[in-house]
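Accompanying notes for the structure given below.
Then we have subunit A:
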Amino acid sequence: MSKELEHLSAKVAAGQMTRRDFMGRAAALGVSVVVAESMLSSAAQAATPTKGGHMKVGLQGGESTNSLDPALAASTVPFQNLRAFGECLVNVAPTGDLDFRAAESVEADSEGKVWTFKIRKGVEFHNGKTMTSEDVLKTMQRHSNEDATSGALGIMQGIESMKADGDYFQVTLGTGNADLPYLLADYHLVIQPDGGMDNPGAGIGTGAFKVEVDEPGVRHVFTRFENYYGEMPHIDSVENIVLNDNTARTAALQSGQVHMIDRVDPKIAALLSRAPNIDVRSVAGPGHYVFIMHVDTAPFDNLDLRLALKYAINREEMVEKILRGYGSVGNDFPINAAYPLFDASIPQRQYDPAKAAEHYKKSGHDGSPIILRVADGAFPGAVDAAALFQQSAQAAGIPLEIKREPNDGYWSEVWNKQPFCASYWGGRPVQDQMYTTAYLSTADWNDTRWKVPAFDDMLLAARSELDPVKRKEIYSNMANMLRDEGGLILPMFNDFVEGVSTSVKGWIDDPNFGMMNGFAPHKCWLEA
Partner candidate 1 sequence: MHPILTLVVQRLALGILLLIAASALIFGLTEILPGDAAQAILGQAATEENLANLRAEMGLDRPALTRYFEWLGGILTGDMGNALTNKLPIADQIGKRMSYTLFLSFWAALISVPLAILLGLIAVRYQNRWPDKLISGVTLASISLPEFMIAYILVFFFAVKLFWAPSFANISPGMPLLEQLHAISLPVAVLTLVVLAHMMRMTRAAILNVMQSAYIETAELKGLTTFTVIYRHAFPNAIAPIVTVVMLNLAYLVVGVVVVEVVFAYPGMGQYLVDAVVKRDVPVVLACGVIFAAVYIVLNIIADLVSILANPRLRHPK
Partner candidate 2 sequence: MSEQPLLKVRGLKIGATVYPPGEKPHNIKIVHGVDFDLQPGKVLGLIGESGAGKSTIGLASMAYGRGGVELTGGEVWVNGRDILQASLGDIRKLRGGEVTYVSQSAAASFNPAKQIMEQVTEAAIRQGKFAKKEAELRAVELFRKLGLPDPENIGKRYPHQVSGGQLQRCMTALALCPQPDLVVFDEPTTALDVTTQIDVLAAIKEAIRDTGVAALYITHDLAVVAQVSDHIMVLRHGNMVEYGDTDQIINAPKEEYTQALVSVRSITHEEKAPTDSPLLRAENITARYKGTNFDVLHDVSMDLSPGQTLAVVGESGSGKSTMARVITGLLPPRDGKLTFDGRTLTPDQPSRSIEDLRELQMIYQMADVAMNPRQTVGTIIGRPLEFYFGLKGAEKRQRTIALLDEIELGEEFIDRYPAELSGGQKQRVCIARALAAKPKLIICDEVTSALDPLVADGILKLLLRLQAAEDVAYIFITHDLATVKAIADSIAVMYQGRVVRYGPKSEVLSPPFDDYTDLLLSSVPEMRLGWLEHVLATRKMESAGN
């Protein structure tokens, strides 16, 4: 690749040239965007970071009712807070590999039942106490306690026993699971002194930042923890500011009051990126918007009807209109390139009114309107999406009737209760976890009532299969099965769209979650 580009990317990294200009030149030189992007990020790392500074991040999804208790974290702001002051055994790197934190390394037995983590030495809690395997054990126990309301409870259910001895923390599973480390990367599972049994909301962790100010629903300030064992963040402190109102959040970035904001509304992403000192970063993630049918309830127990509906949805239009292009089309199974072992070769399902009509006819449905329940809260633009679905289905002669449900109580009353409704999934770090949460016969949240023994068997087989090639093949079969018989209609995967001031350097796209999977404050620096 040309010298010029390297030179340019260096300039960008040094902040002498905006990212947008660079991309322009790159395109002019006939370089694909992907390549250019990768060059840019590598160049970014290459460039020498500026130390110090106070980073302000404007975030949606914080209420005055939030707390610092990891078990209760459910929205973005608490997530960011946990990332700042806490650390799990392992993280998932942007590449999809494991990034060892509290654990130094991990060993599994042959069928992946017994997992032994070597706990890192000399890791210090913000209260000065040194972390031991006991703390790890306690933490895990707290989250696996049935009475607890931890968001990680589901993950812990497969665990049969845990023990800590010396530098080692050992987990024994009922059935083997090759992905256990990925499961334990769940953001709830930050290690707390004594597992936070006594005071879960204390905000004491082993993270690179320690809690300075905690005003739920307002702001959370964290300063660098000088005794952090690992690679020190470049910035001195970070402030997570709660800005739930989209307009306020955008304005804050535009007026230079914050360095980054999350959840940029796709509608305005293009407009925002035109601003001279602002970049819009969008990363394809595992999150997806779905319309779910209960395969055990009439009329959706009829495969042809399901297929009819699947063919009757116009995925491109949805990505265009609802996501404004900040996303990718789905293929009726919950996995995309964001996951390891994804099989890209599975053919994409297209909008095909003719086929749809044909299947609809075969289904012998009486032609009475099919009721699709939806609420604004199901996912951003859900109602609009439903409207589009209705129109495209109309073209295939399939009568959809949209029933708006109130946001309040949608998740308790409609979702997972009504046979056909809109929903979203944030995605999981690995395929196994995604399938286990929503497509295993015994899963609590099996919101398509997908109870197929063959599928369960494949899932278990893949889980304990340590050879990636074989695993990938099994997963591919499962995907095909869901795609052609399952109860979910998956029109689109939504990107993480974020606004970043050009003064922020060292940004790396991370498909796991927004804000570089929450590590932007750890890895980015502020150019003066």
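Everything that follows uses one rule, which is that a contact is a pair of C-beta atoms (placed from the backbone, for glycine too) under 8 Å apart; a residue touches a chain by one contact, two chains touch by 3 or more; residues count from 1.
The candidate set was assembled so that all candidates are chains of the complex that A comes from, given by their letters.
Keep in mind it's a predicted model, so treat the numbers as computed, not measured.
Visitor: Pick from 1 or 2: which one touches subunit A in this complex?
Guide: 1
Visitor: What does subunit A use to touch candidate 1 in their complex?
Guide: Subunit A residues touching candidate 1: 63-67, 69, 72, 74, 146-149, 151, 153, 201, 213, 215-219, 241-245, 247-248, 251-252, 254-257, 408-409, 411-412, 415, 444.
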